[in-house]
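Note that one protein chain is taken out, while the other chains of the complex remain in position.
Our next item is chain A:
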Amino acid sequence: MRWVNRQPKRGDRLLLGALPIVALLILYLVLAAQRHTLNPLDKILPLPGAMVSGMSALLLQPDQLSGQIVFWADTLASLQRLGLGLAISTLIALVLGLVLGVLPPVRATLGPLVTGIAVIPPIALLPILFIALGLGETAKITLIVVGITPVMVRDIVAHVAALPREQIVKAQTLGANSWQIMIRVALPQAMPRLLQAMRLALGPAWVFLISAEAIASDVGLGYRIFLVRRYLSMDVIIPYVAWIALLAIAMDVALTQASRRGFAWAHGAAH
């Protein structure tokens, strides 16, 4: 049987998907054990036990200055920044996407501006943001917004503008004005695409969050990773990176589920 026609069963798929992950974990453990037999004080590839003890300081003992558990304070601060940035971007993308997608004169007016902003590397704007907005939360959230909004806007605009012309004409023959076309025809059909755009924006959003936290912050997952880097504390960095990956996967799954539940018509349900 040709490989293009081989469809793994559900159970097999899970097994196949777990295979490379388990293989990587085993490879890591073998390499770490090897290094530790040569040098019991090795810090580059810590063994799981070292990670547990490294993390227990951050997870169990409150910080002497703030009195907070460091790990949860970092997680909360980062998620708050990420959530706010993503929420603001999504709102802007939805409003601009609908207005630009449905109304050709607005698209002609603002389209080039959005394209122009989109080609600026957001990290290049970080100094401007820090100078203009200070080193606080505003600058970090703004970096995320500036970084992911243009791509999301362009995606939604393209999606709305590509709705079949027949639908827009049909809505007008049913008596719709521009506003009604926007909220009854374009908005509902843009929503599944918006959730998709959010999923794709999550990756860049994390990049901008970690960058901003690495440069100027006093709490946050990215801040902690870059702080302990000075002490070669791989026993903290690796669990933190794994935690970030878990958070990102959870968000991705949540967005996919929201799209399936809320917009079943867009997923070919009940076929």
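Just so we're on the same page, a residue touches a chain if its C-beta (ideal position, glycine included) is under 8 Å from a C-beta of that chain, and two chains touch if they have at least 3 such contacts; residues count from 1.
The rule is short, and it goes like this: contacts and distances are computed from a predicted model.
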| item | value |
| --- | --- |
| Undisplayed chain, where the name is taken from the UniProt record, one of "NitT/TauT family transport system ATP-binding protein", "Succinate dehydrogenase", "Protein FixC" or "AAA family ATPase" | "NitT/TauT family transport system ATP-binding protein" |
| Listed residues A:Leu91, A:Ile120, A:Ala158 or A:Leu174, member touching the removed chain | A:Leu174 |
| Residue, one of A:Val102, A:Val185 or A:Met234, that touches the chain absent here | A:Val185 |
| Interface residues of chain A (partner: the chain not displayed) | 164-167, 169-177, 179-180, 183-185, 188-189, 263, 265-266, 268-271 |
